[in-house]
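A single protein chain has been omitted from the complex, and every remaining protein chain is retained in its original position.
Chain lettering (A and B) follows the sequence in which the chains are written, and residue indices restart at 1 in each chain.
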Amino acid sequence: MDKIVVDKLDLFYGDQQALNKICLTMKEKSVTALIGPSGCGKSTFLRTLNRMQDLTPSVKISGKITIDGQDIYAPGTDVVLLRKKVGMVFQNPNPFPKSVFENIAYGPRIHGESDKKRLNEIVETSLKDAALWNEVKDRLHESALGLSGGQQQRLCIARLLAVGPEILLMDEPTSALDPISTMKIEELIAELKDKYSIMIVTHNMHQASRVSDRTAFFLSGDLIEEDVTSILFTRPAKKKTEDYISGRFG
Amino acid sequence: MPTRQKFDHELEELRTNILNLGNMVNEQITDAVRSLINQDLELANAIVVKDIALNDLQAIIEEKCILLIATQQPFARDLRKLVAGFKISIYLERMGDLSVDLAKVTIRIGEEEFIKPIVDIPRMSALVQEMIDIGLKAYVDEDCGAASEMSLIDDQIDKIYSGVFGELRSIMMEDPNKVTQANYLLFASRFLERLGDYCTNIAEEIVYICNGKRMDLNE
Partner (left out) sequence: MKAHQSDRLASALLWVGASAIVMLLVAFLVLILGRGLPHLTVEFFNGPDGVRGQLFNSFYILFLSLVFSLPVGLGAGIYMAEYAPKNKLTDLIRLSTESLASVPSIVFGLFGMILFVNMLGLGFTILGGAATLALLNLPILVRVTEESLLAVPRSYREASLALGATMWQTLRKVILPTALPGLITGITLVAGRALGETAILIFTAGMNVSRIPFDVNPLAAGETLAVHLFAVKSNPLPGTNADQIADGTAALLIIMVIVFNICLTIPSRWLQHRHQGKNKA
């Protein structure tokens, strides 16, 4: 089933066009990777899907994005509910300067959960789902800033899972991590795929080829090509894609 | 972009090596067939020795492919070139082995008089060599169109082979004394037929380099 359908999406920063007539669909419980050189619009595109782009001043958007058939830019859309459903992991791990427990409990609390027992459960399952529980179960009440970079990123994923999202947007989630931590996140993505629809922006093409089912190549605001990952990386249809993934520019 | 240039340079080097290997194979086949026709045992023995150098070159190509895949982690056409280059080198090495097998037929028959005039084997050999020439040129030019041309030649070879097969079978049934040599000659034509098949395999790899599609030309 199509989870996300993007139709002729244009985005402007002031007068400058950053996305040009993007059309893209994403199936449920699949991983789509967005690749392309810096400034090609892939992160911008990602941030339109949970309307984080709204926070940037002077952004203008036209076209249509539907998630589960609902137009997310329709007037009256509850952004809070949208972001609860469409969670986001950022490039640099950004845990709050709070304890591990409080980081995970933050989301459920703001969405109205106050039952102590229930919160304990949510924290435990979220940490387990993010493959972090065994590493932090004895230090739940210590500062999250004391964790390693890779652990912090998994903590951020756990924090996200705690609010019960359906779609996970990941904006270069491993670009600040060492290879081992990167591998753990990639393994995690492979596991999360069974339950969530994941869209991941990455500069690492090999990561894209490892973790994703489909890959989309962006270049200067255009979606050049989108295809099954194994096809896109072995026999892309477009010359621009070929040149980019062969390291001829970008 | 120096990294990319270095990679391009190394791909070029790989291609040169494969071309050299192909030319070596071509020579081996020519010599093997000539040794058979002329019953030249010395030449036949030289072919067996020369195969060692051929195997060495194939090993170098294989190493280079592995190294480039590991260090460059190529995608798309680069990846296809490396994988295809790897396989082509293996096919060529097998073709080298078949030339040795042909030379061994020369040695087995020795100076014994031929039971029939040797006509079809040189014909098949010429066709195989034509295929190799076309294939190597198509590999350099990355020319997808040559594949069908090669496939047509292979059909001709197959046709000659089945003719030879029938002819030798009748000879064997008529005169049991001729069975041994007839068998050797049958083997020789069978080896040439196999050489043709390997050439079509190479043609398939060239198609893969060009458009990433797998096709079976042996049908």
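Basically, a residue touches a chain if its C-beta (ideal position, glycine included) is under 8 Å from a C-beta of that chain, and two chains touch if they have at least 3 such contacts.
Just so it is clear, the model here is predicted, and its values are computed rather than measured.
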Chains on display which the left-out chain touches in the complete complex: A
Option touching the unshown chain, where A:S30, A:T125, A:S143 or A:T234 are the choices: A:S143
Among A:G41, A:G87 or A:P236, the residue in touch with the chain that has been omitted: A:G87
Footprint left on chain A by the chain that the document does not show: 50, 52, 55, 57, 79-84, 87-88, 90, 92, 94-102, 106-107, 109-111, 139, 141-147, 156, 159-160, 163
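Methods note: only the chains that are shown with their structure count from here on.
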Chain A contact footprint on chain B (complex, rising order): 1, 3-4, 7, 73-80, 211-213
Touch list for chain A against partner chain B, complex: 205-206, 209, 231, 233-236, 241-242, 245-248
